[in-house]
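One protein chain omitted, others in place.
Here is chain A:
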Amino acid sequence: MKPRSRIHTIEAIVYPIVGIVAVLGLWQAYVTVFAVNPIVLPGPIAIAKASVKHFDTLLEQTWPTLAESIYGFALAVLIGVPLAVCVANSRILNLTFYPILIATQSIPKVAVAPIILVWFGVGMESKLVIAFLVAFFPIVVDTATGLRATPPGLLELARSVSASPSQTFWKVQFPAAMPFIISGAKVAVTLAVIGAVIGEFVGSNEGLGNLLLAANSQLDGPLAWAALVWLSILGIGLFFLVVVAERVLMPWGHH
């Protein structure tokens, strides 16, 4: 590693920390100086204290939300990618499914959530379905876009060596679409967490969203905020899982 890039690495670590510390400092100062009621806005210290005090509860309530998000996301990938393959390779399927896809996407998921709850109950299934519904769209659209954006030169190369359609797909089209699929997955995984929380808000008896609502109704500001912080950590964690998957699946993307 050249000295210059080492400086860049240090900068890449130091500056974000400076930014976060500054925001937290200002926040704490504001809350302390103006003696803000913790029900309205607790300071970072109070939130941290609540996090420690309710650590077991928070951890316990993280698992259901995590599971709902991951299952919903996984389902979105499992159904979304093959559907995108069909849509990208067939004009007829594209014409048939694309309007439906757009229509389902334009329905506000928060509005459908109560209906989903009626269908699937207050258990994990309904949250999983809502998480799936919000994560599905970016996966399909980005994958289909990626499959259509194969560099023409590579397609012509495949043709010049008489590659079969399936060889062309697996050896050229699909790997070429990988960056698009990954970027769709990055959006989808954070949306999946939102979907799970929407489900928990509408009706549930566990999960961080449920805990947040409960803490709010008990006017326990610090706990509600702690649940919020844990939710965002959950989202960031899942996002980084996709980043790890990206490094494994497309090692050529990083130089």
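We adopt the following convention: contacts are C-beta pairs under 8 Å (C-beta built on N, C-alpha and C of every residue); 3 or more make two chains touch, one makes a residue touch a chain; residues count from 1.
As a working rule, contacts and distances are computed from a predicted model.
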Complex member absent from the view - protein name from UniProt, among "Heme exporter protein C", "Helix-turn-helix domain-containing protein", "Chemotaxis protein CheC" or "ABC transporter": "ABC transporter"
Hidden-chain contact residue, picked from the options A:Ala50, A:Val172 or A:Ala192: A:Val172
Contact residue for the chain not shown (choose from A:Ile79, A:Val122, A:Ala149 or A:Ala163): A:Ala163
Interface residues of chain A (partner: the chain not displayed): 151, 153-154, 156-163, 167, 171-172, 175-176, 178, 250, 252-253, 255
